[in-house]
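The complex appears here without one of its protein chains, the remainder shown in place.
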Amino acid sequence: MKPVIGLEVHVELKTKSKMFCGCSADYFGQKPNTHTCPVCLGLPGALPVPNKTAVEWCVMLGMALNCNIPLFSKFDRKNYFYPDLPKGYQISQYDEPFCLKGNIKLDSGKTIGITRVHMEEDTGKLIHEAVDGQEVTLIDFNRSGVPLVEIVTEPDFDNAKDVKEYLQKLQQIVRDLNISNADMEKGNMRLEPNISLRDKQQEINKKLPDYKVEVKNINSFRFAEKAIDYEIKRQSEILQKKETPVQETRGWDETKQKTVTQRIKEEASDYRYFPEPDIPPIRWYESKLNEIKSQIPELPDEKSNRFKKLYSLSNDDIKILIKDKDITNFFEEAVKIGKKHNLTPKQIANHIINKKINPSDLLPIKLIEKIISSSLYEDVNLDEIKKIVKEIIKSNPSSLEDYKNGKTQVMDYLIGQVLKKIKKKIDINTIKNILKNELQ
Amino acid sequence: MNYSAYTIKELKTSLKKKHFSSENVVRDCIQEIEDSKHLNAFITVCKDEAIENAKKADKKIKDGIDQPLLGIPISIKDIYLTRGIRTTAASKVLDNYIPQYSATVVEKLEEAGAIIIGKTNCDAWAHGSSGENSDYGPTENDYLEGYVPGGSSSGSAVSVSADMAFVSMGTDTGGSIRLPASFCNVVGLKPTYGRVSRYGIIAMASSLDSIGHFTRYVDESALVLSITAGHDPKDATTPKKNVDDYESYLKKDIKGIKIGLPKEFFSNGLDTKIKEKIEKEVNSLESRGAKVEIISLPNTEYAIACYYIIQPAEVSSNLARYDGIRYANDRTHFTDEAKRRIMLGTYVLSSGYYDAYYKKAMQVRTLIKNDFDEAFKKVDVIITPVSPAMPWKIGEKVNDPLAMYLSDIYTVTANLAGIPGLSVPIGLIDGLPVGMQILGPHFSEGRLFQIGQAVEDSGL
Partner (left out) sequence: MKINVKHVAKLASLNIPENEEKKFENQLNEILSFIEKLNSANTENIETTSQITGLENITRKDQASSSLSQDKALSNTKSKHNGMFKVKKIL
């Protein structure tokens, strides 16, 4: 039995305003219901007007995922009732989304198909609490109307590890495009895997199993991997008994570390999609699409390949260097400067990685200076220096007395003695620090 | 003192000259409303606010400030949101709703100096052609006791007809301004879809709702449109197109204007007395130089079926927000007609039925639109009756929803095509008013006013 996994990811865009109104989209941590207006609160008579930046960012993401951008697109209403959905419908995209048929390549070379990337609006937030002894649900609409991009993959995954890699790659792309922080903890990236298993025959015929299980409430990539592995195990046990797992939505229970039944879907929801009459459709012109494409910065895969070619670094080193934009820029700046001083990219990379350099602490040129000065010194084992320092102090008992009495110039004398003995070029500061320690 | 003899222009002149004050006029209107309570034209009367605002207007007039409707009392259909003033949509669902904001059009009218005298009664949620579907009781036609005033903007039409206000704002989704205008002897304008902002007006059918108004005279209708028309960044269906100088079309010669009479609108089913009156009117226009020809709008027979799929579908979605959580009473407060339309709409959009109903209706809509596009290549305007029948007695059709829907036969096509329509009074038949409809291409309201005024001047 082989797993068949598809993934649905929602990414919250970090636009200034919401998808269909001017309320601030920066809702995290704000007092409840202070970022609402007639539109996102679903008041009578309110009308939506799409956010230009959000639409362009959705297309940009689709392009980064090698999608086809149809020249004609529109919004549709997805009708259903739920307390966090103020209008009783969500403005989304149904049959003519912004982006279609893309793909993303995993490190192994495997290609994951992207079915579609489309635009929709977020719902309000529900909080379950006890108020005056009664169990109630409280609703905060600050999040209602925040722009969401939905990325749906083909059911091309067959293991949890690949899913994790995909999520990391997608997160990196989204961050590099600077359209979202894609922070799972803050809820600006959410994911829902669909998992089922199929037998050899179905695999050969490229047929999908006749059931699938959706898993919700996964709050980290790590849990995504665990939840998928758990589901694969749970489902294969059922299938081994010659039974079919129930088609349902399950929730990941963090404490119990298992998936649990949430609600059984008796029938597929009838969302009664129809074209959104309040919003005219979108027609793209090639010039505009080219303009959006030109705004796409160098993406992780591209960058990785370039680094390999240019700097001859290991894959692991590259991964670390390209993860954070600031570190990447810092590194490349440092390499430029370092070249003039005959420093290799590898040396610079080592320094940044091993010494965990924080780019906001110093300028690239300072790093170069540091590396140069540290390489003027020979590599000596700290223990060796300590041993010699101890010997020097032993053979200079009066120095200890003088130092304790405040005669700090004795330090210089002692440093000189250490250097003489060690007969190697060492950073004076290193010796000084060890001496200070030993003299306490 | 009764000010109904004054036109708005004359009122403004008199107010400027201090013959009387805005407060006088407002108080007179309020008295009229109270004396005509039995007509049930209003749901909310803003007595104190109106008098307060009238006083403010009088001060402005004294200071020499001039605004297009300064000091003039107007009424507004109770589906327009008015900040701080109860807005019910004539439904018990919104019985106690106090809006947190005002419709764009309301703000524009207030900026033009108009005094809001009250919110008028209508069919609940604008669902109706007679005014009988209001949860606050039917409105009565002031021409004949016990007869319907037409709907859904029933109270709006009556408020102008019975001198309770000089202008009333309404909405027209399938004829809801033109029909009551015709039944109440007033001028009713349905502008081009998108010409006037829908922001802040409770949506009935989003792709069909047109925001218009009632006045006694055609020139006053032009004045109001020049205030309400225009692009609104809050309504994505309003184009940036310039607002025409409507008043420049008034008193213009109609020589050479081509008028089309669609044969499908003058066949069986049309009351012969209404037909005669229209023919008389058209002859008069012809005698003044207009050219008349018979045209065809072949897909007219599908209009009602098309409309009664698209409209309920959009209604079912637009009314989904009334769940009683953030405002309003819960959905158990919906009454029968609303329930019917919601269910009908839900059904035609539901899985398995979308293609057969909704998609088909959208295609037929294209056919109807094309009919008008073709017609307007040959003629400048189209003249038709507004209603196949005269106003009926209250209660006569309430138990037959379908019969009620069929009264929209001459009006729904304009909404499906998005074109503007002006209903002008052409006299009385057995004591009840009858109106005639003038239709034109998108954004041709000026031309409609031109013909409308010619009809007004015919004195028939």
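Per-chain numbering from 1; labels A and B assigned in written order.
Here, a residue touches a chain if its C-beta (ideal position, glycine included) is under 8 Å from a C-beta of that chain, and two chains touch if they have at least 3 such contacts.
Everything numeric here is computed off the predicted structure, so don't read it as measured data.
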item: Given B:3, B:42, B:80 or B:193, the one touching the chain that is not displayed; value: B:193
item: Selected residue (touches chain absent from view) among A:35, A:78 or A:116; value: A:35
item: Residue of A:114, A:195 or A:282 touching the missing chain in the full complex; value: A:282
item: Interface residues of chain B (partner: the chain not displayed); value: 96-98, 100, 193-194, 207, 233, 236-237, 239, 299, 301-302, 304-306, 308-309, 316, 320, 323, 325-328, 331-332, 334, 339-340, 342-344, 346-347, 350, 353, 357, 359-367, 369, 401-402, 405, 416-418
item: Residues of chain A in contact with the chain not shown; value: 15-17, 22-26, 31-38, 41, 49-55, 74, 81, 83, 88, 126-128, 131, 134-141, 270, 272, 274-275, 277, 279-283
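Methods note: only the chains that are shown with their structure count from here on.
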item: Distance between chain centroids, defined by C-alpha means - chain A, chain B (Å); value: 54
item: Residues on chain A engaged by chain B in the complex (per definition of touch); value: 38, 41-50, 77, 79, 81, 83, 86-89, 139, 141, 268, 270, 272-274, 277-280
item: Interface residues, chain B side, partner chain A - complex; value: 80-81, 87, 89, 94, 97, 99-101, 103, 198-203, 205-207, 233-237, 313-314, 316-317, 319-323, 325-327, 346, 349-351, 354, 358
